[in-house]
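Every protein chain except one is present and positioned as in the full complex.
And now, chain A:
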Amino acid sequence: MSRTPLDTVEHATATPDVELPWAELGLKKDEYERIVEILGRRPTGAELAMYSVMWSEHCSYKSSKVHLRQFGEKAPESDALLVGIGENAGVVDVGHGYAVTFKVESHNHPSYVEPYQGAATGVGGIVRDIIAMGARPVAVVDPLRFGAADHPDTKRVLPGVVAGIGGYGNCLGLPNIGGEVVFDSCYQGNPLVNAGAIGVMRHEDIHLAKASGAGNKVILYGARTGGDGIGGASILASETFDDAKPSKRPAVQVGDPFQEKLLIECTLEAFQEKLVVGIQDLGAAGLSCATSELASNGSGGMRVTLDDVPLRDSTLSPEEILMSESQERMCAVVEPEKVDRFLEICEKWDVIATVIGEVTDGDRLEIYWHGGKIVDVDPRTVAHDGPVYERPYARPSWQDELQADDANKLPRPETSEELKDQVLKLVASPNQASKSWITSQYDHFVQGNTVLAQPEDSGMIRVDEESGLGVAIATDGNGRYAKLDPYTGAQLALAEAYRNVATTGAKPLAVSDCLNFGSPEDPAVMWQFAEAVRGLADACRQLGTPVTGGNVSLYNQTGETAIHPTPVVAVLGVIDDVARRTPVAFQEEGQLLYLLGDTREEFGGSAWSQVIHDHLGGLPPQVDLERERLLAEILISASRDGMIDSAHDLSDGGLIQAVVESALLGGKGARLVVPDGLDAFTFLLSESAGRAVVAVPRSEEVRFNDMCGARGLPATRIGVVDGDSVEVQGEFQLSLEELRKAHEETIPALLA
């Protein structure tokens, strides 16, 4: 068995004409030429591996960067923001010396290939982002989107994804407190598996991803490195070695939640003893990403000996080690005199830890293998100076036609009987039906701090035992609205998440987003992306909630057909005392139901148009952000001062959907009266934004009305909590039993 010589820097300089498989690694010709120009020679195989993976769309945001800048440029002034975009996750001040970090990411493609492991490692990855900021993870949320509920492939993908999230999160001991499940045939070949996590720390515990101080040691700790997630690197490997290698490297990464749990405890203990100068988790692009980002964010260079990386598979080539996406690994920068203590802590937690290099006073990232220097680069060129594309974008020609196909003109129910049938059909439709079959597979209450979890409007966690200080998080997105108008659709996603947080009594503070779109090479998709980002950035500025970080997932498409543009927005809020929270469920008979906000005839993109007419056209509901802010203030004040006992935001499915959910959760019915100036159909099913329905105890009615009147928020009395049915006077009556059957049996029947 003979080996070609190791492709060192020296070797690369001596053999300038060797062709490297840059195209197979996903690089474009001009990108490769740029690498040659930066280095002043051809790259070595290892350098090419690093550049190709760090300059990929996923790591470099090369198509989205020019638009994402708006999140910084338009960011509102916020006293709460401690760490903004660019770090592993944003950090927000929630008072009493506590800070909260949170982020949403996508793991779409891996979850389609191998649903269980894809979704599980999605949870693992986002949790490590949280640890890397110095925080203890306290909860996860999972916004999920699948193809049609009755499609056979959905039955393959969904149970695997749900089991993977449950399996990993439950083993890790993290409560799953929120998220969404949406079905739409546009996600058939591209399910969206987004994962979010929240962590809590004290202000002084914030850690950043940077390697400073020459002589400091770089420690890799956690799982051994194996062949996980290596795509293109095997091409390089096959050129470096003759044979004796497994022929094909799988792209599937397998997670080990028990290893991750050890990693959490071990890292937090090292933080507590102040042993860590800088830290980075290993996710996409593995060591390539961790070393180049740590080095480029710090003050000096870095020297790494790749032979010291603990391997699971001794046949791995240096290129593969650099690109491996093996899970449950972290990289810390530690002062020399603290290394022993750091390793001791790792040993105690049964975590493998190895010094693989050190910070140098130069400005190069140098990597050695078998004594030869195989990487010698300026780390900034790898991590930050990737290509930036101003991709062409254009409003698609079909957009006008789509918007002209007005959903308000669809045939409406003509009789009360027909209206009743449509309502029943709506609450039983997969998107509106109860998701408890799915969410009950997740542990909601482990750790004992969960105050609210699905199906509440937002998940809520107690942060401080003494004061009752807590945080709430809601994630929302509506691809149908965004397809009709991406600018408005993105704002509606933010408005809904903002409203959901306020509905539970928490004050919205900051935003994280996961932007799921099709191929950026399609100008129509790029237009959708540009519009959505512009809309979201504008709305964040107006609502005073800065974007703290997030993730972009492109190329979600099958052939020429892209998914609906799907910006998913997470809003984090704070509540002074979680005992003051407002639940969705009706609490007491006799309480008065008030509809807050204005109801217009708005059916474009609505659940009604989808379920009854299988229609998507027209315009999404209007957005009025000042109204959203006012509504939120009223909901928060009312919750704090005990003026409302339950509240539910109105979104897809409209008022009737909200009332049915509150009734079923509380086991108490409602009698509704159609207010003057509205027809029953619009009252029940319109999806106008900026609305909520609240239950007001009779003793608080005057005070509540006075507050709404003084602040100028329309509040219409629409009925009373009463009985064991939902009755719309003069129209129809549906017993809770009948509604429960319709609402709760759909999902198990399709998927169990």
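Here, a residue touches a chain if its C-beta (ideal position, glycine included) is under 8 Å from a C-beta of that chain, and two chains touch if they have at least 3 such contacts; residues count from 1.
Quick note on the criterion: contacts and distances are computed from a predicted model.
Q: So one subunit is absent here. Using its UniProt record, which name fits best from "RsbT antagonist protein RsbS", "Phosphoribosylformylglycinamidine synthase subunit PurS", "Peptide/nickel transport system permease protein" or "Menaquinol oxidoreductase"?
A: "Phosphoribosylformylglycinamidine synthase subunit PurS"
Q: Write down which of A:313, A:335 or A:405 is the residue touching the left-out chain.
A: A:313
Q: Among A:84, A:227 or A:430, exactly one should touch the missing chain; which is it?
A: For the chain that is not drawn, the touching residue is A:227.
Q: Touching the hidden chain in the complete assembly: which of A:259, A:408 or A:519 does that?
A: Reading the full complex, the residue touching the unseen chain is A:259.
Q: So which bits of chain A touch the chain we can't see?
A: Listed in rising order, the touching residues are 113-114, 117, 223, 226-228, 246, 249-250, 252-256, 258-259, 312-313, 326-327, 350.
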